[in-house]
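In this view, the complex is presented without one of its protein chains, the others remaining in place.
Up next, subunit A:
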Amino acid sequence: MPADPRTTPLHEVHKRLGANLVDFAGWVMPLRYGSETTEHQAVRETAGLFDLSHMGEIHVAGPQAAEFLDYALVGYLSKVTVGRARYTMITDADGGVLDDIIVYRLAEDDYLVVANAANSSTVLAALADRVTGFEATVEDRSADYALIAVQGPKAVDILAPLTDADLAAIKYYAGYSHTVAGCAVLLARTGYTGEDGFEIFADPGDAARVWEALTESGAAHGLRPAGLSARDTLRLEAGMPLYGNELSTDITPFEAGLGRVVKLEKPGDFVGRAALAARAESGPRRVLVGLRGRGRRVPRQGHTVLRDGVPVGTVTSGAPSPTLGAPIAMASVDAATDLTSGAFAVDVRGRAEDADLVELPFYDRNR
């Protein structure tokens, strides 16, 4: 029997806001507060406020923390300077993806690993297993952090009056100790929406205060609370993978078009190196492509992709795109597929819906 779902430090806030709450990865999380399309558009045009406290936080510390992470992950974490962060992955020995994670270097010998809620215990177990022989410790700190994200073009304007940080000096994928609303936090310029924005790791006891301060500051800027539904369509438009959709233990990072996270050039062995080096040599077995539907019916995860009527792959994520006003999907297709010609379609519940191959991401704020 699974345990009762956990609630975040902002649970009462969500209830007061009338959120539609759902069980997600063992947590009670807001799916949406009102219209998910409105929430999505707010993030693209003004800003959105997210509770991401379900994410897993794992501290890795000690004199050999850097060497250990170089061994345990596919990334080159000893190269990351203090205050910066990396998007990377942890794989099994076969190169299968266990999770995609963000790693912050908090100090020379102190890293924060942020894992997906559903994979947090897997990542923790793998790190604890792999740390043997290293002068480093692995500690589950998930209960010590609330995580609040403010995302969108107005994020800087909303956050600036509340923090001691010079936001202009915080680069993308950087994170430092600062204050927000008088509370000590780790303030990071990261996100999962395709917009500029910040993720704020706060003490659970401070979460409501930080949330309320952002809500108040954001009122004049069109800030809206946004739920997991908007988060999913935002990341899909931005071409960002979701574990369980684009990523799984059945594929290596190369099959998801993310071979760049595998740092084969780093010295020493790491878990998955031999398998990943072989895959880099042979090329991926599958490629991730973008599809834009011509009609209105929406391709969904698991639907078959057709080229001239012949199955060539499977949809990994699909949704109606609020920004493009059309159905969009990411799909994993056989690497041998000729993508330069042919008519593409998706079998949507028994009917082929025409779709065009398009470059990922579907949405790029800098374009």
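Just so it is clear, a contact is a pair of C-beta atoms (placed from the backbone, for glycine too) under 8 Å apart; a residue touches a chain by one contact, two chains touch by 3 or more; residues count from 1.
The rule is simple: contacts and distances are computed from a predicted model.
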item: Among "Glycine cleavage system H protein", "Peptidase M16", "Blue-light-activated histidine kinase" or "PadR family transcriptional regulator", UniProt-listed name of the chain not shown; value: "Glycine cleavage system H protein"
item: Of A:V298, A:V312 or A:V346, the one touching the omitted chain in the full complex; value: A:V298
item: Candidate in contact with the missing chain, chosen from A:P153, A:G222, A:P320 or A:G342; value: A:P320
item: Full-complex contact with the absent chain, from A:H14, A:R32, A:R286 or A:R307; value: A:R32
item: Hidden partner interface residues of subunit A, rising order; value: 20, 31-32, 35-37, 229, 232-233, 296-298, 300, 319-320, 349
